[in-house]
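Other chains of the complex are left out, but the ones given are in their true place.
All chains are identified by letter, namely A, B and C, in their written order; residue positions are counted from 1 within each chain.
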Amino acid sequence: MRFGVIRFPGSCDDVDALLACRRVGEAELLWHADRDLRGVDAVVVPGGFSYGDYLRAGAIARFAPVMAQVAEFARAGGIVLGICNGFQVLCEAGLLPGALLPNTSLRFVFRQVALEVASTDSPFTCGCEIGRRLSIPVKHTTGRFYAPADQLRALHAEDRILLRYAPGHNPNGSLDDIAGVCNEGRNVFGLMPHPEHAVDPLTGSVDGLAIFESIRAHVAGRALV
Amino acid sequence: MRARVLVKPKAGILDPQGQAVERALPALGFTGVANVHVGRLIELDVEDPDQLPEMCRRLLTNPLIEDFEIVDAGSS
Amino acid sequence: MTGATARHRELGLTDGEYELILSLLGREPSATELAMLSLMWSEHCAYKHSRKVLRRLPTDGPAVLMGPGENAGVVDVGGGLAVAFKVESHNHPSAVEPFQGAATGVGGILRDVFAVGARPIAVLDSLRFGEPAGSRRSRYLLERAVAGIGHYGNSIGVPTVGGEIYFEPSYEQNCLVNAMCLGLAPHERLIRSAAAGPGNVLVLLGALTGRDGIGGASVLASAELGEGDEEKRPSVQIGDPFAEKKLMECCLELLERELLTSLQDLGAAGLTSSSSEMAAKGGVGLEIVADRVPVREPGMEPFEVMVSESQERMLCVVEPERLEEVLAICERWETLATPIGQVTDSGRLRVLWRGEVVADLAASVLVDECPLYDLEPAEPGAGIVLYGPGPALLDGGQSAAETLLTLLGSPNLASRLPVFEQYDPVVQSRTVRRPDQADAAVLALPTGEAIAVAIDGNGRRVACDPRRGAAEAVLECAANLACVGATPLGLTNCLNFGNPEKPHVAWQLTEAVDGLAQACDALGVPVVGGNVSLYNEAPSGPILPTPVVGMVGRLADPSRAGRLAFSAAGDAIALVGAFEPVSGGSELAKLRGEPPAGPLPELDFESARAAHERVRALVAAGAVRSAHDIAEGGVAVALAECCVAGGVGASVTLPAGLDPFGEAPGRAFIVSGPAEALAGLDVIGRVGGEALSIADLLEVAVSELRSARDRGLARFL
């Protein structure tokens, strides 16, 4: 399968995401100003500080030309993964519910946290078991997930919270320890932790691979249908 | 026209910045301060002020978490 | 005296220097020229009080590809790859506005590294503040400087992988913010700053030019701007990591496509220093049309354009036929690119403004003719107190256990987690050892090998004995590299001192440089670059003399990179290296309120080097499970750190007569591993249990050690 990783001005974890994707398939960078997804099977909106995160994290990036294609791709059921800044961009773009607010500490935090898989009913977690713990780093200043009461209720009712911070590991004050949520169609997923920084035993844990492998398995399964 | 957009966190959403200010003031000897909220100020020259509300909704604020108010910078 | 000559003093030039300028020029300088000269002949740019001393440092080594004189030093790391690195101070701006000062310090050192064609891959920071307990200012500077460093490094996508922080009263007014950056490049991508090729185009890249950092030179402002307009000349520079990210990617792409003849960053003295250095190094001239420089503010004068220190700008030389392609790439990266002049064969820097020549100077006058001064060092006589005693927190009546807990909980030894948790250490996916995992950061290379890097300095020890204290900084840095299994390739340094025109400060400086030189010679490590920050003084006196050393080394197998934590119960613990720690200048002496007083014992470089080699070999062979050097707080603190990191206890018996809290940095190590692997070493105990127990001295639960260590700094942040 082929991943496309979007590069905005100010993306920082774009190459990291590219390398992580290449552990399970092919991957290439997509330029923010191009209106072309080059036929990839899944899109990754990577971490970093797109457009400097000025104004609000993700606020300016969501208007990049490529994002119109991403929205269309998502509407058609395409797999979209937003990591950290990518999550912020997808929320700003309305492709995911809620918003990300400044951490309650008001500080940037880097921390290796424990996550728990809360739902396996998604292309992103289908290779895991419910309750499985993943050790993955977070690094952000604006990662406190918030959604108004009605949206939050829907997230719970529809089993759209895919990852939570394990008890005691919530680094930012996110509501209900939410680390990652998907859209109604379950094909768009955003999370604050960085699975692409947990794919190599040399540099840390390999638990993040579970996400990328799930995507590959899902896409492979779909191809068979 | 020079306009100001005042952006405030929506009521009910935790505002740690406002809290931090509220906590820090007494230590500096400032008492009798309450209900502090921190938001954003955007000042700009606009040719067509009628565009402002739309600008606010689409870019300058996130309506899910923020309220805004537009004021004329000349008159405030 | 005429008005013009009175102004040279306000600009910091001595009468003698001004006389020299008159004779070199054969006329009076124009206002623009005077501004340019005053900055180029400042301590900061001309190194007029330090250049002669710096010549004592050894700069040659088998791995050196570029030594001092370029924007960053460069060493070969094998496989056709090179690592560029440099440390630089941003002390004064950080004391004024810590967030922006520290942020722009990082921005500046990043530019020095990509100016030689290397992609920045890591940042480290070395910080000094006043005592946090007694001073709101110190806590504010600490919090904001750390936030500023994180802001810039995190936002631009370069990991901050290490650093150090110490607190001493002498840094209360003059905090130190030194930032180091490492970059990686294939050999063929390296580029120098020398301009070449008359007729080639000079292109300014990056941010608009504003009145940032003009500060001192603003006395030259013409009368048009009235008194109250001083406000309009802000000197605080604001960093924009987003602009720099685009600028960096743009420059790296221009180099990859081999479109540039030379490249140079804009730092202190802005366009003036970058252009004159490019011209002087290349033996060519440059003509700059200053009114083509895109400005951020209306009404800027030519001298302001020439000396502005606006951030996030670079200067490059391009062959005319490649200009179009260069401009297209810059546009793609949303980076402003403006042809502002051309290379000439005159050897002169000519500045035009609205069709008139406003400056016309031989580049060499700006760069090479500033007089270099001899220092007049004098050792302070007996009874002269440079640094007074501090408050005593311990009186010697405590038990060893209480002493250990107090040390671990002191700001200088406590866990740095609350600081480095604000830095991203993993972006770029090559960080094999992050802070707290090992004594040096380890970064994997595409060759399959790795490099290691550490930064060290200890002002208290240098205050005791400038020569030996400075040499110890080199030893400690090398010891840190040994702990991860790395062999040193080169070092960079930042010399933070007081006013060198004072004989005792001159003595500290010359002694310290001699100490650095001695240690570098003894270990065979060349100095490839550095920076000098002088005049760090408050009315209460100078800062502790603080040479900071950053060292880069190489290791073959990143999967064997050493760790510091004790990990397996039953492992043997051994002491490697001969050392006779002393209490003078130690952290314990500080907690007892004793002023730093020397001299320190003589250094045995050969035995230190042998210990480093021993540990390096053990780690590289995968024979040990942990290695940690014994530094501040002595062997007791080193053992406690290994225990806390691993969450496991240890029982040891120290050699008779060894002071458990005495210090002799850089000479000895604690290693642990299977007993067989440690055969032949000086085994002093075993890993295991839930407490650190040192026979006949103390027994403290690891949980207690941990909580003391965790609180020590966190309570101030």
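Operating definition for what follows: contacts are C-beta pairs under 8 Å (C-beta built on N, C-alpha and C of every residue); 3 or more make two chains touch, one makes a residue touch a chain.
Computed from a prediction, not measured in an experiment: that's the story for all the values here.
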item: Whole-file subunit formula (labels as shown); value: A x1, B x2, C x1
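Convention: only the chains that are shown with their structure count from here on.
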item: Overall pattern in which the protein chains touch one another (line/ring/star/complete/other); value: line
item: Geometric centre distance via CA averages, chain C-chain A, whole Å; value: 36
item: Cα-centroid distance, chain A relative to chain B, in whole angstrom; value: 29
item: Touching residues on chain A, where the partner in the complex is chain C; value: 9-13, 15-16, 19, 33, 48-49, 51-54, 107-111, 137, 139, 194, 196-197, 200, 202-204
item: Touching residues on chain B, where the partner in the complex is chain A; value: 13-14, 16-17, 20, 59-60, 62, 64-65
item: Touch list for chain C against partner chain A, complex; value: 147, 150-151, 154-157, 240-243, 245-246, 332-334, 420-432, 444, 558-559
